[in-house]
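With one protein chain withheld, the remaining protein chains of the complex are depicted in position.
Labels run A and B following the written order; every chain starts at residue 1.
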Amino acid sequence: MSYLPVLILVVIAIALGGAIQILSHVLGPKFPNPMKNSPFECGMPPLGDARHRFSVRFYLVAILFLLFDVEAVFFFPFAVTFREYLGINMFMVLEMAVFVGILLVGYFYVLRKGALEWD
Amino acid sequence: MKQETEQRTLDLGLPDSEHYSVEHDPDDLWGDSQMIINIGPTHPVMHGALRMVAKLSGETIESSYCEFGYTHRAKEKLGENRTYHQFIVYTDRLNYCSALINNVTYAMAVERLMGLEVPERTVWLRMMCAEIARITDHLICIGINAVDLGALSYFLYGFHQREEAYTLIEKLCGARLTTSYTRIGGMMNDAPEGWEKEVKAWVGRTRKVIDEMDRLLTANRIWHRRTVGVGVFTKEDCLKYSYSGPNARAAGIDIDLRRDQPCMFYKDVQFEVPIGKNGDVYDRYAVRLEEIRQSLRILEQCADKIKPGPIWVEDKRVRIPEKHAVYNTMEGLIHHFKFFMTGFDVPAGEAYTTFEAANGELGFYIVSKEAPRAHRLRIRGPSMFHYQGLDTMVQGEKIADLVAALGSINIIAGELDR
Partner (left out) sequence: MDMIDVEIMLAKVLLIVLMVLQAAPIMAWVERRGAALIQNRLGPNRVGPLGLFQSIADAIKAMFKEDLVPAHVSRFYYLLAPIACLIPAFMTFAVIPMAAPITIEGRSIHFQVADLNVGILYVFAVASLGVFGIIMAGWSSNNKFSLLGSLRSCSQMISYELSLGLSVVALIMVYASVHLGEIVQGQAETLLQLGPIAIPKLGIFVQPLGFLLFLTAVHAETNRLPFDLPEGETEIVAGYHTEYGPMGFSLFMMAEYGNMLTASGLLATLYFGGWQMLPGFAYVHGALGLSGNAHILAGVGLQFLSLLLKVIFFMLLFVWTRWTLPRFRYDQVMDLGWKVMFPLSLVNIFITGALIYLGWI
């Protein structure tokens, strides 16, 4: 139930964005010509297409993010209960230390492999 | 007529959707991920219409080639078709950020060919003009360089002083940007009374602003990371590409035509020539900033030394007739008509005159065959030589470094294309 306002906000955002685009489409004049319809490439005829393979670096960032972010998500439940469990036993803290250790091993592996060199 | 225009707009050589794909070798994964991109002529970083075609791998420029000529106006040819007097106006449009230096250098070139000695006051005035123009040019260069790297406020700090400098120039000749202030054998008119004092006051204010700008950016960590070691052009490269001016000095070449080939009264004023070491963007920035300070110093000395006196040579050939003579006497009117319609003959010979312009060595090579028009007029614009080195400078660096490098060598399209 508490997500209902969020849903309303989404609907409003879509409606607003759509309405503004439609309105400006209706109100604005239209003078298309071939030059306007070509992709902007600094006033020259484009050299080739924009849609072909691009550098693998960008892809690598996405993969790394996926790995580390999923690992980072595990921190949140731990963080919430950290104070509570601290008094009971230290096992959870040790567990988390091991987890961070594994994460760091991965991080240093990536670092050594040069995946974070942006040359 | 209408049909013709339509034809022209349609036939632009744009790729249509059918053959709108780039040919590639499916096995060549690495080569295929490279992107060929046009940077310019209408790109925010290309100051003026310059074009660079770069082959990118990710964000790195693998190779590139530069193109120019989009603002070519056949200046040298115009020089052969206009009288010496008429050509003064065209010199404004060379390096329009420091038009006064072009005016002064051109006037010196023609005077040298004619063997004229301009009066002392004119020389001092010209020196002051040249230094004010140098300051405005450097303010633009380092300011725009900072804007390209995202620091807009820095630029506007300098811009305020530049506007004040233009007001000073406006008091001399009524124009702000395209001054056309010098005449062959003199100046358009004398400086208004108290102008030197105003210049001195402006120098004081500008010093404070320059210090302020220095504090804002020079020690900034981000600025350092963006400029140190970026766009390096070594001493050898500079010599190879015939670099001059601040760009060569930033690489450690100790040249300054004001000191090495003293013309005007540069021998009588104290100034230092700042020298860089690494030839990177930071050094070019630092050299220019220091040169502004030195120019302010020169200006101050000039303002002290300038004395009232005549501003025209006593040579009837080049001297523009007095207005009251033109309106009141027949001879005066004829003189005026002949002066502006046919111009004056310059003795046969050739001469190359150089001066340290804001960007480097600005030279006028004039071949005269005893006529009112030059037989050949060649202009050596420093930007031309600097632009040739851009490919070497940015090879293997990022697009963002291209921005920094191009801003730092201060290419002025008017001077480059001429």
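Assume a residue touches a chain if its C-beta (ideal position, glycine included) is under 8 Å from a C-beta of that chain, and two chains touch if they have at least 3 such contacts.
Given the structure is predicted, the values throughout are model-derived calculations rather than measurements.
K.L.:
Touching the missing chain, which residues of chain B?
P.N.:
Residues touching the hidden chain, for chain B, are 35, 37, 43-45, 59, 146-153, 156-157, 160, 216-217, 220, 222-223, 225-226, 398-403.
K.L.:
Under the stated touch rule, tell me which residues of chain A contact the chain that is not displayed.
P.N.:
On the chain A side, contact with the omitted chain comes from 1-6, 8-10, 12-14, 16-18, 20-21, 23-25, 27-32, 36-42, 46, 49-51, 54, 58, 61-62, 64-65, 68-69, 72-73, 75-76, 79-84, 86, 93, 100, 103-104, 107, 111, 116, 118-119.
In this text, only the chains that are shown with their structure count from here on.
K.L.:
Need the CA-centroid distance for the pair chain A / chain B, whole Å please.
P.N.:
46
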